[in-house]
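Here's the structure we're looking at; comments come further down.
In this view, the complex is presented without one of its protein chains, the others remaining in place.
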Amino acid sequence: MEQERFKIGVWLIGAAGRVGSAVALGIAALGEELIKPVGMVTALPDFEPLRLSRAGDLVVGGHEIRGETLAEAVLNAHQAAGIFEKGLIEQCAASLGGMQANIRPGVLTNVPDVLRNGADRLKGVDAPRAGDAVDELAQDMAAFRAAQKLDHVVVVNLASCESTPGGLADLSDAKQLEQALVARSTDSFPGSCLYALAAIKAGCSYINFTPSVGIELPAIRQRADTAGICYAGRDGKTGETLIKSVLGPMFAMRNLKVLSWVGHNILGNRDGAVLDDPAIKAGKIESKRSGLAEILGQDVDSPVSIEYVQSLDDWKVAWDFVHFEGFLGTKMNMQFTWQGADSILAAPLVIDLIRLTAHEWRRGGRGCMHHLASFFKSPMDVPERSHFEQWCRLMNYVRDSQADGATG
Amino acid sequence: MEQERFKIGVWLIGAAGRVGSAVALGIAALGEELIKPVGMVTALPDFEPLRLSRAGDLVVGGHEIRGETLAEAVLNAHQAAGIFEKGLIEQCAASLGGMQANIRPGVLTNVPDVLRNGADRLKGVDAPRAGDAVDELAQDMAAFRAAQKLDHVVVVNLASCESTPGGLADLSDAKQLEQALVARSTDSFPGSCLYALAAIKAGCSYINFTPSVGIELPAIRQRADTAGICYAGRDGKTGETLIKSVLGPMFAMRNLKVLSWVGHNILGNRDGAVLDDPAIKAGKIESKRSGLAEILGQDVDSPVSIEYVQSLDDWKVAWDFVHFEGFLGTKMNMQFTWQGADSILAAPLVIDLIRLTAHEWRRGGRGCMHHLASFFKSPMDVPERSHFEQWCRLMNYVRDSQADGATG
Amino acid sequence: MEQERFKIGVWLIGAAGRVGSAVALGIAALGEELIKPVGMVTALPDFEPLRLSRAGDLVVGGHEIRGETLAEAVLNAHQAAGIFEKGLIEQCAASLGGMQANIRPGVLTNVPDVLRNGADRLKGVDAPRAGDAVDELAQDMAAFRAAQKLDHVVVVNLASCESTPGGLADLSDAKQLEQALVARSTDSFPGSCLYALAAIKAGCSYINFTPSVGIELPAIRQRADTAGICYAGRDGKTGETLIKSVLGPMFAMRNLKVLSWVGHNILGNRDGAVLDDPAIKAGKIESKRSGLAEILGQDVDSPVSIEYVQSLDDWKVAWDFVHFEGFLGTKMNMQFTWQGADSILAAPLVIDLIRLTAHEWRRGGRGCMHHLASFFKSPMDVPERSHFEQWCRLMNYVRDSQADGATG
Partner (left out) sequence: MEQERFKIGVWLIGAAGRVGSAVALGIAALGEELIKPVGMVTALPDFEPLRLSRAGDLVVGGHEIRGETLAEAVLNAHQAAGIFEKGLIEQCAASLGGMQANIRPGVLTNVPDVLRNGADRLKGVDAPRAGDAVDELAQDMAAFRAAQKLDHVVVVNLASCESTPGGLADLSDAKQLEQALVARSTDSFPGSCLYALAAIKAGCSYINFTPSVGIELPAIRQRADTAGICYAGRDGKTGETLIKSVLGPMFAMRNLKVLSWVGHNILGNRDGAVLDDPAIKAGKIESKRSGLAEILGQDVDSPVSIEYVQSLDDWKVAWDFVHFEGFLGTKMNMQFTWQGADSILAAPLVIDLIRLTAHEWRRGGRGCMHHLASFFKSPMDVPERSHFEQWCRLMNYVRDSQADGATG
């Protein structure tokens, strides 16, 4: 007997950005069986028993502040960075066109000028009451669910990094937040918070794939818990940090004393341009840096730097140098260079997160999904940073989930 | 109440080689508390409950075919490779002198000329009966145990790589082996087999830290099992292969398709010189190569090359290039360079293996010690090559061992 | 007054190989002004006064042993290695079609099986007299010149590496060569020699861009000198060796003592597959290795290795590790990784060589063109290997050439 399938909405914040458009192209190409699910964790045999949503079960929509369409975005990425095949883009044109119809103008607050350029599809920016902007965003999500007859919608934040404005620390509980949404203007909240609030309001699950604060503002998180939505974050672990989370434990398991671990990252897409803003760069670096001390069981000198290099476009090159001491006082070193295309690495993980979140929703879960820690640089609530320990967590979840009999 | 301590003999085959002499210096320096146990796995807090042997409990001796003393060997290593502190060597002079008195001439068969040069402390080389050479070697071990009033002796093979002569495959059981030891000359056996047989005969535990066949010749292993000794091997996992065993699983867990994984190793110590012999190099490469397919769950193009570069002396530089495919057909790559001092990396693991073997002997164990798989490139019997899975095996052992109440 | 232009034939041996087809595409694209001459040395302002041939003056033809067309070859390269733009290939389709009409079946001797596979356009392979094969090849070249009304033809050897068969050393002069061409079969000569002889016979200039012996067999070179043709070789200096030829002099000028210089090359095109044949690999390695001692003024341990890694296709990755001693006995090191697309690097140099050879022919030159040394790994007759010294040679030529008033 065929299992009941659920129709799942995928609502991307920053839908036509590099990662967002790659997610869209990926879902289209998977749906038409034009590609194999290389790079998708949930396509591993371990996950088969969960019978996760198939690409054909997913309907894509989202918010976007720029006029560039999904089709244009992937073509631009192809031309600038040499990623994707031109033929593949052409084969997916119709699917991308269908998704495009589901994209709505977004909000934009507290961002550097480089992001503001070309952002011509904005809403609610100068609303005197932030709550009004949240309402508008939530209506877009709810309308999408209704129009597409979806069983559930998963909202994924893929918008560019932002800085966190001051004056939010005092919002310690749901009540104060409520008042602030009425009393303060849109501009006094980071965009990621407005979107998170909208997702909660619309009863959607929420994933934060960026280092922005989003749902992690305590008052917002409180509201999410009250509403009983599923959520996870933050900052997708795609490259350098992923490697750190397997190499770091190696040094620890061998009792080699890491003296310093230097990371230098160069990248050229809009994410990189945004990181030229020092306040935003600081947040990103903190997210990349965190974890090494936990892994190594000692504090370690670990400067991380990020440089915007336009010619690289979507390519992200990371050079790491590990200086360590071995037996009898001898100092040795290891270095690695990682050359990855950012959206190619991120997109399949986003699809993984959507599938696993839909499954958790189906299973009746709520709150923070700790089993998704291995997908994030700064996993919420979960202290362990060793990728293998995080992986064990996920495998345990799969096992428990099967025992439950939950699928879908 | 103070726990009973055991006095453990450490019998090193190739005692004054680069690794052997570093083990000796390390035990001396630890015994006098001149260094911290950096690089020793068993110095991690996880192992505290086992109350493993302390450096002061260990007495070093061994076989050596060259006239160089332990003190000379470590000084030469210091001068040629810049490893160890000169002051440390001086402080350990007396200890090294004491160990030196326990070193006996060894056997040498089936090796390239580069090894034969300077090998002036040989025994039994042209004995018409291989069994006589085994007897002589076993007597050295037994005499050491008696003279030093040791509770137990652990034999560790640290001799240079050797090729395996033909004509051994037919020795399928203990009986045929018995006959061959009488009928064949010393030269018809690889040295590593003669030493393994001697260890068995003398009732010692046996560790094979090299890629030589040693105890793994089926007929010899049968004899070891009958005799009930503890053993493990083979080929210490010190550098490039260690990294492969944590990075490989990362690619697998992320479902990234490794297209090729190239490894190029350059090194300059006697081990490297020996590897200029093509037959020996082939064996070493096989040992380094194996495992990647198991880890990645697919066969992969993984050429490994080794080059002898005299100026590097004890330094081993490995460059690995991983070419992989990600989502939507995009090819990416990662490369690393590892610059490690071979004996510095190997010596603490040898001490770990001695301590863990002594513990297993104390505990009444016998046969192949599968829980030691994480220390070897080609662990006996154990299929998993992911370092983390091997580590879990070791941690399970520690847990079980505690439950037993075994210590020492 | 407009200068008289010459119509120059470009006769490529191995026309539809990776480099040959990239040369064809490049000439087509330059002729239609679709690309800028990036990577072409002769497009630098220094060469302007020479008024070298323009792409529109060049007519492409050649010998090819495989059925793949130029258009198919560049499309395959695009798909396998991600090089060229698909749009560019489409725009050049007509030009490539025109060139295709000028391509004739070639000869193939003394090659490994990997080259023989798919070689279905062969001529004269089992001719009992090698001279007959030479005549046939020369007729192709002469017919091309006549049919296209060309002022001159430059033959460029771009065929895969080959081994040099024994029994050629005794051909010490033109007379013996003459006899051998009658008495010996085609198979007793390497293909590169047959082509070189054909070029001489047809009165064409000759460039050897490969490590094959070609015109450098003494008896053949004698014949070339007698015939008064212009020639140069051998083995295009495109990547790792180019870097060595600028980094090596740096160490020399700073009196830093290079202890060892290790080079490891991985590549995946047919050239790489051919190099799996040990005899051929040895020749290539010798060509790559030579020069370092000359540059450093001392013999140096410089192992070079080459590995065929199919997944890389046209990409050639080279890792070099330089171990050197500085002041006060301190050892330091430098390493580099070069990631280049072989045909992309080679093709513009081939066009440079054609333009400069046509110019030298126009100027009335004959014999070995020493000023082209900077283009080759093993420049004929020229001892200096420092790229800058070779460059000075070229610049001097440009200056002298201008003084002569020669252009074209």
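Here the chain labels run A, B and C in written order, and each chain numbers its own residues starting at 1.
Following the convention adopted for this analysis, a residue touches a chain if its C-beta (ideal position, glycine included) is under 8 Å from a C-beta of that chain, and two chains touch if they have at least 3 such contacts.
What you are looking at is a predicted structure, and each value in this text was computed from that prediction instead of being measured.
When the full complex is taken into account, the listed residue touching the unshown chain is A:337, out of A:148, A:185, A:222 or A:337. Note that of C:11, C:84 or C:261, the residue touching the chain absent from this view is C:84.
Checked against the full complex, the one of A:36, A:264, A:370 or A:393 touching the unshown chain is A:264.
Across the interface with the omitted chain, chain B contributes residues 82, 86, 337.
Seen from chain C, the chain kept out of the figure touches residues 22, 25-26, 29, 35, 37-41, 43-44, 83-85, 88, 242-243, 246-247, 249-250, 253-257, 325-330, 332-341, 344-345, 347-348, 374, 387-388, 391. Residue positions on chain A in contact with the hidden chain: 82, 259-260, 262, 264, 266, 301, 303, 305, 307, 309-312, 317, 319, 321, 323, 331, 333, 335, 337, 339, in rising order.
The criterion applied here is as follows: only the chains that are shown with their structure count from here on.
Residue numbering at the chain B/chain C interface overlaps substantially, since over half of the positions present are found in both copies. Top contact pair of chains, counted by C-beta pairs, is A-B. Our note on geometry: chain A versus chain B, Cα centroid distance of 45 Å, whole angstroms. Centroid to centroid, with C-alpha atoms defining each point, chain B and chain C lie 49 Å apart. Looking at chain B, one finds that residues 333, 335, 337, 339 touch two or more other chains.
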